[in-house]
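All protein chains but one are shown in place.
Our next item is chain A:
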Amino acid sequence: MNRTNNKISWVHLTSKLRQLFVAVLSVVFGISMYIFMNSFMNGVNNAQTDITFTSMAHIKVYNDLNGESPILLPPPLSSDTIQFVSNAREISYTEGIRNADEIKNILLSNKNIVAVTEQVNQNVFFRNGVAKLNGTLSGIDVTNEPRLFGTNDYMVEGDLTELDKRPDAIVLGSGLAVRLSAYTGDNITLTTSDGVTKIFRITGIIETGTGSIDKSRAMISIQSARQLLSKNKSYATEVLANVRDYNDARKIADEVKGDIKYKTEPWQEGNAQLESANTLRDIIAVAVSLTILIVAGFGIYNIMNMTVNEKMKEIAILKAMGFDGKDIIQIFLTQSIIIGLIGGFTGLITGFIISAIVDRIPFHIASFTTLPISYIPLDYVMALVFGLIITFIAGYLPAKKASEVDPVAILRG
């Protein structure tokens, strides 16, 4: 029975090759666009995240000074005493983290934290001849810094390890170098907010892709930074950690928070726009690609509907010969499923090829040289699953209609 029905489906399919081709093409289009859209959006999301995390750690520990002012005087004991304190200010507080090593150890003991580094950050003046600019000086741990930020990948000139070899070495952000008209090998003068001045030699240029950072940040080794600020050996302004999956940062920050007496902040805090941009792009990708698939579904529906209308007489004859409603559904549904399968697999390949081509289109930003594409197997699985579901529905409706044809009405002529 099945073989006979399949034979009929096959004859129907192959006797109208042009229609078959158009139907298959609409599925190919739908599936390949689904794959391309999702691969591209995921690529953009990943690129965006990559760029973001070149200068931002997943978890940041720092000394948050915006605490409440301590009570300077005990409140008066009796109600007939009036106390005035005007112009209150804190006179003794600790800036930065005194014992960064301890914090590093706490962070490293969490198995989800994959890398930890410390920084000494300070606002300074950069001076090169008459050019005088305000910016951030980062004292970095040359070994650990690249583990978090892939810093080495963004060096456009020079080598980061030079910072460890010479205490007066400095790496400038590309924008900062341009603004200072300074080049590798030049000397520039730094002045701290405490008025300490020191000459550094430019040994490298870095470009992370985030303009505001490239324009204002310079890096020296953390030891030199401590020296410059006259701080002790374990001093840091912040301790930074990366976790295995950046989406888990919030959870892991909560885990370690209890042991750390400084502010422990996951990246999502204060960067909600990044998270929501990713989510929005995902929603757009899914909405657009599903729409395309549904349009492809209409294509199949249209063609199968046409086929059924053209074959009313044949359907009536089949029914008169003893084929029942189930057989008729099977005959026509098989045709759409075959269209769905051929179109589906061709679509997977086409989608991959389109993605691969776009992946090669030059596009220079940060460390990227081509448009970003992510190849995610799940996208391909979902494309095929959605594609087949839609083909099935689009094929079932006309098949159902065919099964309900009244043979007498048609055969009476």
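Going forward, contacts are C-beta pairs under 8 Å (C-beta built on N, C-alpha and C of every residue); 3 or more make two chains touch, one makes a residue touch a chain; residues count from 1.
One rule holds for everything that comes next: contacts and distances are computed from a predicted model.
The subunit not displayed here is recorded in UniProt as "ATP-binding protein", chosen from "Heme-copper oxidase subunit III", "ATP-binding protein", "Acyl-CoA dehydrogenase" or "Aldehyde ferredoxin oxidoreductase". Note that of A:Ala131, A:Val156, A:Ile353 or A:Val408, the residue touching the chain absent from this view is A:Val408. When the full complex is taken into account, the listed residue touching the unshown chain is A:His12, out of A:His12, A:Lys104, A:Arg217 or A:Lys231.
Here one chain is not drawn; of A:Ala320, A:Ile353 or A:Val385, the residue touching it is A:Ala320. Interface residues of chain A with the unshown chain, by the touch rule above, are 1, 3-4, 7-8, 11-12, 15, 313-314, 316-327, 407-408, 411-413.
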